[in-house]
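All protein chains of the complex are present and in place, except for one that has been dropped.
Showing chain A:
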Amino acid sequence: MTYTPHAPISVSGLNHWFGEGEARKQAIFDVNFEIEKGSLTVLMGPSGSGKTTLLTLMGCLRDVQKGQLALLGHELHSADETMKIMLRRRLGFIFQAHNLHESLTATQNVLMGLQVHQNGVKATVDGAQQEKAARHMLSILGLEDRSDYLPAHLSGGQKQRVAIARALVSSPDIIFADEPTAALDKDTGLTVVKLLKELGEKRGITTVMVTHDNRILQLADRILTMDEGHLIEEAVPA
């Protein structure tokens, strides 16, 4: 496969290990792939197959040890911490456990997705404008009547939708989602992913999603299957 650093994500000869000395264990073996802009890519595989490790490497949350990984045109192997922080600001993360801040309302949680771009300085964009954008994103996800609720007063599906709003509000270039439907019932899970795909297409956002949920596969543009650290299959759903 050709290594194209200008694709949103380009991986070539990627290897990764955990531990030191005799306890050192390889988790990723010579993985190569590219992900196109605006696509929804699903990463599949059994537990321990290396898909989460791959996700954290692509999300600049771990250091690249061997091989090449280019994210948004930047080679991560040589990127310093400041560059990685700048790159992370162009990404959106959706976690299995939503990880909303319990003391912030739904709107405030979404606002954090905008405030990260202030880089510690006073808002250049009017605070009221930011709040309006956050509320608008919540309304797109059907949460306009829950925007001032704390996470403790939201259902699992509502919390996950708030987490999606937080990831989408700043119009990131790439979204990394880890089992975003695991805590949701069948219908809610499908609705959430459909929303994610729809919003991604409208805004040209590339999405990489780890999931075990076969129902979601029909929505994917591409499926990458991992097993014991190897990329064993690349497929395009019919």
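Operating definition for what follows: a residue touches a chain if its C-beta (ideal position, glycine included) is under 8 Å from a C-beta of that chain, and two chains touch if they have at least 3 such contacts; residues count from 1.
The rule is short, and it goes like this: contacts and distances are computed from a predicted model.
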Ask   = Looking at UniProt, which of "Zinc protease", "Lipoprotein", "ABC transport system permease protein" or "Cbb3-type cytochrome oxidase maturation protein" names the chain that isn't shown?
value = "ABC transport system permease protein"
Inquiry  = Please identify which residue in A:Val116, A:Leu190 or A:Leu219 touches the non-displayed chain.
reply    = A:Val116
Given A:Asn32, A:Gln65, A:Asn99 or A:Thr191, the one touching the chain that is not displayed = A:Asn99
Note = Contact with the hidden chain, among A:Arg89, A:His136 or A:His230, goes to A:Arg89
Request  = Among A:Gly73, A:Gly127 or A:Gly156, single out the residue that touches the unshown chain.
outcome  = A:Gly127
Remark   = Had the left-out chain been drawn, it would touch chain A at residues 52, 55-56, 59, 61-62, 85-89, 91, 93, 95-97, 99, 101-104, 108, 111-113, 115-116, 118-123, 127, 178, 210
